[in-house]
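Omission of a single protein chain aside, the complex is shown with its protein chains in their original locations.
Labels A, B and C are assigned to the chains in the order they are written; within every chain, residues are numbered from 1.
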Amino acid sequence: MSAELFERLSHELARPRFHDWLRPEPVLANEDGVEIRLPIRSDMSGEREGAFVHGGIVAALVDLAGYAAVACTTGRQAPTVSLQVTYLRPAGGSELLAVATVRREGRRFAHADIEITSAGEVVALGRGLFSFTEVPQ
Amino acid sequence: MSAELFERLSHELARPRFHDWLRPEPVLANEDGVEIRLPIRSDMSGEREGAFVHGGIVAALVDLAGYAAVACTTGRQAPTVSLQVTYLRPAGGSELLAVATVRREGRRFAHADIEITSAGEVVALGRGLFSFTEVPQ
Amino acid sequence: MSAELFERLSHELARPRFHDWLRPEPVLANEDGVEIRLPIRSDMSGEREGAFVHGGIVAALVDLAGYAAVACTTGRQAPTVSLQVTYLRPAGGSELLAVATVRREGRRFAHADIEITSAGEVVALGRGLFSFTEVPQ
Partner (left out) sequence: MSAELFERLSHELARPRFHDWLRPEPVLANEDGVEIRLPIRSDMSGEREGAFVHGGIVAALVDLAGYAAVACTTGRQAPTVSLQVTYLRPAGGSELLAVATVRREGRRFAHADIEITSAGEVVALGRGLFSFTEVPQ
C-alpha cells in the first residue's frame, strides 16, 4: 500500500518539466499525505551571494507538495485553485523538507496544509485548495 | 524620475541568483508599482508535454513582482511575510505579464496586489504582505 | 435589469438571521458586483471604549459582500469556501462601504475581490472563493 503510494508520488514528481530543474525528491507517502525533500542549490538563491532560498522557490514547493498530497492520497488529479504561504524565517541550509497533509477531501475539491522545515525548524506554512478535474456522479 | 524607478526595478530583478534561470524582465515602474514580463519556456511547464506554466512559477512571479513593487516605490527592502495566489485559468501563451501595485505603505509593512495576465486575460491574482527590514524612528 | 439585481441583492441581505443584528444595507448591484453599506454601531466595537470596528465584523462584511456579489451577478447560490482579509487601517467612522467585484465565474467556482472603505479611505481588502451548489451539466 505505502509502496504503491510512494510509487505514485515518485510518478507525480517526475511529470512536470519544471521539476527537471527544481528536482524535488519523494521521501514518504501514506494515506494522510506526503513528504518531499528539496536539495538547495545556489541557483535557487534570493540573493546574488548568500544561502537563503528565493521566496518563489518556497512557494513552488508549497504548491507542488500540496498538489502531490492530494493526487497521492485521493488518486485523483486536482489543479491548484488557491494557495497561501506564510514565511516564518529565512529558508537556508542544505535542503528543505515539505510535509503536506490533506485536511479534507470533498467531492469537488480537497484542502491541504503544508509545512516547510529546514534543519528541524519550520520556515514556512502553506495552505492550498485543489479542485478535482473529474467529479463522481 | 520614472527612469530612476525603472533603473531600480532592473537592478532588483537582476539581483537574485534564481532570476538567472527564471529571467523576469522589467517593463515599467512608476510610483504606483511595476510591470514585469516573464517569457514562457517549455522548461517551466507543469506537464511533461504541454504549454501550461507550473503553478509554482506563477507563484514565484507573484512573489517577485510584489516584492519589486514595494522595493521600487518605497526605496526600502521588505522581505515577503505572507503571499496569497488565486489561479483563475491555466497560464499558457508565450509570456506572462505581472502588474504589481502597492496598496499601502506603512511604517513597518507594505501591501501589494498582483495581477498576472496572459494574452490580455487575467490568469492569476496575488496579494502579498512585505515587512520592511529597517523601520524609521 | 439593474433594478432586478438590486432586488436580488436586497433579498440576499435580508435572508440570514445574523443580518438582523448586523444590518448591512444594499447600495448598488450591477453585472460586475455589488455595493453594500454597513452603519457602524458602538456594539460592533473591538474595544470597550472607542470607535474602531472589531476585525471580526470587517471579516463578516467581506464574506457577505463577496457572497452577495456572486449570488447577484450569477443568479446562483455559492457558499464561501475560502476567505482572505487584509487589514490596512483601523476601521472607524459612521459607516463602512463594501464594494465586491466578481473576478471570475467558472462552472464550479466564482472568485470575488472586496474592498472596504471608510470615509473614502480603503481600510481592508478581501478575496473570496465561492463554490456553486449546483453545477450545470
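Criterion: contacts are C-beta pairs under 8 Å (C-beta built on N, C-alpha and C of every residue); 3 or more make two chains touch, one makes a residue touch a chain.
For clarity, every value in this text was computed on a predicted model and none was experimentally measured.
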Touch criterion as defined above, residue of C:S10, C:N30 or C:S45 at the omitted chain: C:S45
Among C:L9, C:I36 or C:L64, residue touching the chain not depicted: C:L64
Interface with the undisplayed chain - residues on chain B: 81-82, 84, 108-109, 129, 131, 135
Residues of chain C (touch criterion as defined above) contacting the omitted chain: 15-22, 42-48, 54-57, 59-64, 67, 79-87, 90
Residue numbers in chain A that touch the chain omitted from display: 84, 86, 88-89, 103-104, 111, 113, 122, 125, 127, 129
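By our rule, only the chains that are shown with their structure count from here on.
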Separation of chain A from chain B, taking each centre as the mean of its C-alpha atoms, in whole Å: 21
Centroid distance [mean C-alpha coordinates] between chain C and chain A, Å: 33
Residues of chain B whose C-beta touches two or more other chains: 84, 86
